[in-house]
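Removed: one protein chain of the complex. Kept in place: all other protein chains.
Now for chain A:
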């Protein structure tokens, strides 16, 4: 057996729609490409387990899910190397120039329990999205999960909620999951819709754009079927998950407020969702500049129309660069791949621009109507910057009240909240609290989130053991750096 190769033209991180499309296109044009992904099988979260799901009845997960399988053939035929089960914990450019004047990018990864370094000339980060944190009192109780998490359980294992089940929140994924449960014969006791009434007023002017969306019909049909067959309770303005009296070991009920009155529902499972945000930890730790997106109310790395970031040789594609959905992600992946091929000298500028034309048109089509969805499903402030008694940092168990108190003591932003509170310093590295802490501090200071900044993240972006790091091959210079003092 020959030793694995650790040198490629292009590395693609993440095998969701953006990563699959980027890797396939780049490799089909002759570049050596490695596709790195945490999961055992390609698909990302949206097409999770598309090669192996036990849910074989295609009507349950629906045609948009099975569309993901169409991205796998081109990847197989392209010659790209796929390394599943691979954790990327660092992307960096070493300080020293190598002999030929190029400074390749080094990627720290962990595979089968062993760390290694990969050398590439370009990297496309396709790290996708994660569910926007939905901080309510009691959201840390066992039995409270993200709707996206429940969908992963359905796709990968055919697991569905049993016992009393409540879904709460807003956004397309919530309706899609409820619809998928209906197709599978699973009934949800209630859906608590937290979409703010006033969002409709702001979203209406954007409706004409949405009416041109190719996905409109499907989404509407699905939502209407759910509304017809399940109990949907609208205008929910507050939510609380509760365990047994005096106990905190598991969820027992969900308390919601509607028209100023509180109501209680028994619940064994509560599935929360109010949209997704870019999974930007790796881009942030790589040094990519990011900006606050007021419309999507999230931080997003700054990119040009090819996905290129502020760091030379590092591009972004898909929801990791701003939420656009799976179809848009695949097209953005192809555009990033064409630009990478151009930067590596494999295709000329004109050829890049010409090849990009159909993909740019398809990207525009896929993004049609997105502004309407973003505006309609912007979560209410009460759920973005919750009341004082709500835990915002799940790892360190820091409440919104503690963050506000820190602001009164002079804490100016999320990065500073780390030294005040250890907020954002647990194992999730701010993924589950970052957007909330940004909103809480900005509101308390009376400034825009853009002014408070975000966590400054550092590699490793995923935990890695000392034993793994210590086993990395070392040069004499590495050893000198430790011993000569």
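Everything that follows uses one rule, which is that a residue touches a chain if its C-beta (ideal position, glycine included) is under 8 Å from a C-beta of that chain, and two chains touch if they have at least 3 such contacts; residues count from 1.
Quick note on the criterion: contacts and distances are computed from a predicted model.
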* Name the absent chain by its UniProt protein name; which of "Peptide/nickel transport system permease protein", "Amino acid/amide ABC transporter membrane protein 2, HAAT family", "Cytochrome c oxidase subunit 2" or "(2Fe-2S)-binding protein" is it? -> "(2Fe-2S)-binding protein"
* Candidates A:145, A:254, A:298 or A:332 - the one touching the absent chain -> A:145
* Structure fact -> By the document's definition of touch, the residue of A:109, A:130 or A:380 touching the omitted chain is A:130
* **Candidates A:26, A:109, A:123 or A:160 - the one touching the absent chain** => A:160
* Name, in rising order, the residues on chain A that touch the hidden chain in the full complex. => 38, 40, 45, 52, 54-55, 57, 130-131, 140-146, 148-150, 152-153, 156-163, 184-186, 248-250, 268-269, 279, 394-397, 426-428, 431-432, 463
